[in-house]
Every structure is written in structure tokens, then in C-alpha cells.
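To start, the structure under review is shown below, and the notes come after it.
A single protein chain has been removed from this complex, and every other one stays in its place.
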Amino acid sequence: MSGDMMIQIENLNRTFAHAGNEVKVLQDINLTIQKGECVILKGVSGSGKTTLLSLMAGLDKPSSGKVLIEGEPISKLPDAFASELRAKKIGMIFQHFNLFEHLSVAENVTIPLIPSGMKMKEIHSKVERSLTLANIIHKKEILASRLSGGEKQRTAIGRALVANPDIILCDEPTANLDRDNSLLFIDILKELHSMGKTIVVATHDPLFDNLSFESRVIPMVDGKIV
Amino acid sequence: MTNNAFWHFLTLQLFKERSKHTSVILISVMILFLLSSVLFISSSIRFSLDETLKVQPDFVVSRLQGGSSIATPLAWGDELLDIYGISKVTPRVYGRYYFTAKEKSFLIVGVDFMEEQSHERLQKLIETTDIKTFFGGKQMLVGAGVKTYLEAHFYKSSYNFLTPDGTFEKVKIFNTLPTQSNLLANDMMVMPIDLARKVLGLGSEEVSDITFNVPNPDEWDMMTDKLSALHYDLHVVNKNEVRKSYENLYNYKGGLFLMLFIIVLGTFALILYQRYSMVYSSERRHIGLLRALGWSINDVLKLKLIETLIVVFSSFILGVFLAYVYVFMVGAPILREIFLGGQNLDNVVSFVPVVDFSVLSSIFLIYALPFIAAVLVPVWRVSVTDPKEAML
Partner (left out) sequence: MNEVLLSNQVIVYLLSESTLFFLLLVAFIVSLRVLIKWDFESFTPLQFSLEKQAYLVTTITLFVFAMKFLLILYFIFSIDTLSLLVPGAMCGAGVIEANDYGSFLLILKLIILFFLTLWLYINAYDMHTKNHQWFKEKSWLFSFIFLLIIVELGLDFSYFSNIDTHLPVSCCSALFGQLEGANPLPFGLSIPLLLVLFYLLYALVILALKTNQTLLYIISNILFVYIAYYAVVYFFGTYVYQLPTHKCPFCMLQAEYAYVGYVLWASLFVGTYMGIADAISTLWLKQNHTKSQKNVGYLLSFFVLLCSAYVAVYYFKNGVLL
């Protein structure tokens, strides 16, 4: 394993107030993920893995504890900094793909780059590169609503990769895919791993139990790492 | 951030939410149309009035009895000539002639064609009229509204005036008055001064009033005092007072309208606030998604605010343009009655296009500022959507 610590989680707690009760979704999570590692957060729904992932991405704020991305406390940064960090360092792939249905594949992939103020030429080349990597470039002008499940997932991958982030976070990426597409997805993950990207996958899909490339499985139950 | 990709994305977003934007634009355009039309009409009238007043004589002297105007002695004109600082003393003969059948009236204006006129337009009129032919018989020049009216009553080329002493005077129509200042010329009949005296029942040494100019503006106040001291029943009015009273009248009408309009605006602002606050869950998810993909709150705010500005500007341009066409090309049917209503004859007025910075900036401010103010809070509320919403 390489020396740099990509993601550090210290004493992380996340509690929700729900109908007068306090629900402890995450309790005292301590985790360190090295650069280039591939980590599988394994657990059933309700185990807290999705919440942990969103806290890692800075999409949610913890109740206490720290999340550090390359040393930067993403949970405690003002929005402008947190968003910049997210845009540059983190690519996310969601369970339901979360594409803009009325936009084409290429347009969807362009979105993360818009706030950066990059020149159009640079944006174009990055988008092209990303679409090729994700193996969806042949459909770049097609509206997202017309894609199949697997194609949508690949568009999402393309979008996650377009800014060339160091970290890829996936939330139940194969939940809406058939077996063939799931295996294709894992292939892409393997390639990303070989590129040196840090990958975290939250899933309960057994396909991830025995990956052909080096990975660490972290089981989670009831908000705790076991 | 505002690169091509941004505009492209913005356009697509606008298109996606076109139903919301279209309804807002529609109401905006209606409101802007109404407002702009009113403001255009009033500034156009003001302009025409100014133009008319510019060529009017500075002072008018008349005789009052019991508060009403009566015939002014011609001799007063001689007294005026003696006063230093006065020029172009011109006695005027004019009055209303009632067309009893329909209770409409015409304004009869008597002109001494031999003398220099203090009224520039009249002077020009005389210079362009063929005096010889005009004096060939009993003739008159009429305004467009008069011509139309007479023709409708089968008086095609002449009219028989019933004078106060019981006799009839048949007067031929020589020509129509130029339409430039139709506001005032519309129901006018211009004829030689003695003929006018006959029709109006004035004696040979009587006139309706006497006008003159005072070239030095600093002397105007002093002049009023001097003249009032000449005769107890002498009444003097100067041009500035006329301008001010017209200005105040139109300000009054315009001001009342604006006050009422503010109520409309207030309602509009409430509607806007409501409409923009109604954020469907899909839009919320989209914003959450943008935030999840690395867009900061500032970026989203920028997107939403520029969206709003586009709606504001396009409504503004469309509304003002439609109002321009309505007022200056079609003549503002219906609306003109509010401003010109109560006139004697149907005004064949075409409004002089007056569109200046003052009017446009007023329209813009009264519309755009409350609009943006009303949607600022809802837009903010949407823009700070948690990125977590994207996960749901």
C-alpha cells in the first residue's frame, strides 16, 4: 500500500432526530483509506454504509467527528471550499444513476466542469476522454432518458471521472443492473484501480466479495464497523 | 464560470422549466404593457404640450367680471404697448360656438391676418396660406375633427353660423389645419378676425384677450404685479403657470394611476413569491445533484439569478415593445380615453413617439426591482438545497 492517507475518518458519529427519537445511524467510526486502495463497505440496508459514503463525500455533515480528505476537513469547510474539494477530488456514482434525463450523455458529463471556468476546448477534451474511458462515447449525443440501465451507469461513470478526481465513491452501483452489466462495471473499477484511483464502494452485492484485484472489505452492521 | 457550457446548460434548464417561466413572463408582459402604455401616453402628451406651449405667447391678459371672463377692451392693448419690456402685443378673438343639435362645440379663432402674430404656429400658418384667395370670400380653416364632423352632418364645403344677433353667416371651408398639433387644433376653426367677432358677438372695439411676450424671464414676476395694478378687473396669466398646471394635472393623473398600479404590483410580487417557492421535488433533486457534483452555493445562486434576470429582461423588452406598437403605431385605442377623454370631438391624434431614458428607467425600476426582490428569498432557499437530496 502507498504511504499517503487519502481519506481519514476519526470518531465519526451521525445521529438523526426522527419523530422525537434519536436514531444513531453511525457510531464511532474510525477508518483510514490509503491512496490507491479499493475499499468495499459491505452491509445490508440500514447498516449505515450509504450515510458513511455521503459523509466521506461531504454531502452530509456529521454530528461529531472528522472527515479528512487528503488532510482537509471536508466536513468543516465553508461551502465554497468544500464544493471545490468535491469537484476536484471526488467523483460520485449513485445508486439510481441520477442523470439529468433531459440532457444528452455528453451534456451530463460536462456538468461538473462548468463552475471551474475552464475554456471550452479544455472541457471538450476532458469530456471526450472521460466518455472513452467509460466506454459510452458512441452514445454521446443520445438523451439520457433513452439509455439502458447499463448505459446510464456508464454515463454516470463518465461524469464521475471527467474532472480526473483521485477518489471515486460508489453507492450501490450494481443495485439496478443485471449481472452482465454488473460484471462490466467491476471491470471498469479494475481499470480505475490500475490507474491509481482510490475507490470506495458501498454495496451488499455478493459480486464484490471476491474481486480479482486487491481490495479491502469492511463489513458494517448497525452503524458500526465490525 | 460563464463559459459556453454554462449558457448551454442554462438554456436547457430554462427550456425544461418553460411552463413556469412562460406563465411568469405572460403576466409580466401584461403588467409591463399596461404600465408602459400609460407612461408612454403621458410622456407623449407632455411632450406635445411642451411643444405647443413653446410657441405660445408668454402672457395673456383678459378681463374678469365676477370671476368669469368677459370681452376685453381693445384699448388695453395700447396701454400694454406703453409698458417697457413688452413685445408683440396681439389682441385675440376666439370663443366656443355651439352646434346646438348635438351639443358639440367648436373653437373659433379669429386672426388678424395683416398683423404679426405672437403665436409662432399661427404666423407660419399665415405665411403658408394663399391670403389673396382666402380673402376672396368668407372663408375659414378648420381642424381635422371639425372637418370630419361637418361632413358627417352634410356640410361638405361650408357652414352656416347662427350669430347672436339672429343672422346667418355662410362661411366656406378653405383648408384643413396641419395635423402636427392636433391636440389643440382638432376642433378649431380659424377665420378673419372681423368675421369671428361677428360670429361670437363681440363689438368692434372688443377682443377675447390680449397676448404679449416678455423677452426677459427675470421680469415676469414683476410684470404680473405691474399689470394687475392697471385695472381692478384685469386678469393676467403667464406661460409658466399654464405649464405647471398641465404638468400637475398629468402628474396627478399619472400619480394616481401609479398608486393604484402599486397595488397590482404588490399582488404580482406575492404571486411571484409563491410561484418561485413552489419547488417541485424534482427540481430540488436536481439542485442537490448539482451540489453533489461540486457546484457551490454561489454557483447555483448564479445560475438561478441569471435565469431570473433573463425572464425579467425578456418580459421587459417584450412588454415595452408591445406598448410602443400599441401607443405609437395603433394610437392606443381605449386607453387614450383616460387621458384625453371628455374631449369635445373625437381626437384624431397620433401620439408623438417619445421614448427617453427617464421613462424606460422608470418602467424598468418599478418592474424589475420588486420582481427580483420578491424572488430573492425563494431562489436562495432552493440554492442552498443539501447535496444529500441527490441521494434520495
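Going in written order, the chains are labelled A and B, and every chain counts its residues from 1.
Note that in this section contacts are C-beta pairs under 8 Å (C-beta built on N, C-alpha and C of every residue); 3 or more make two chains touch, one makes a residue touch a chain.
Everything numeric here is computed off the predicted structure, so don't read it as measured data.
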item: Hidden-chain contact residue, picked from the options B:L26, B:L270, B:V330 or B:V384; value: B:V384
item: Residue of B:V93, B:I297, B:V320 or B:A390 in touch with the missing chain, whole complex considered; value: B:I297
item: Residue ranges of subunit A at the interface with the undisplayed chain; value: 61-64, 75-81
item: Interface with the unshown chain - residue positions in subunit B; value: 39, 42, 243-244, 247-248, 251-252, 254-256, 258-259, 262, 297-298, 301, 357-358, 361-362, 365-366, 369-370, 372-373, 376-377, 380, 383-384
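Heads up, the rule we're going with is that only the chains that are shown with their structure count from here on.
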item: Subunit A and subunit B: spacing of chain centres that average the CA atoms, whole Å; value: 65
item: Residue numbers on subunit A that touch subunit B, as the complex places them; value: 50, 54, 57-60, 79-80, 82-84, 86-88, 90, 92, 94-95, 98, 100, 102-103, 107, 110-120, 123, 159, 163, 171
item: Of all residues in subunit B, those that touch subunit A in their complex; value: 1, 3-6, 8-9, 12, 16, 285-286, 289-299, 386-388, 390-391
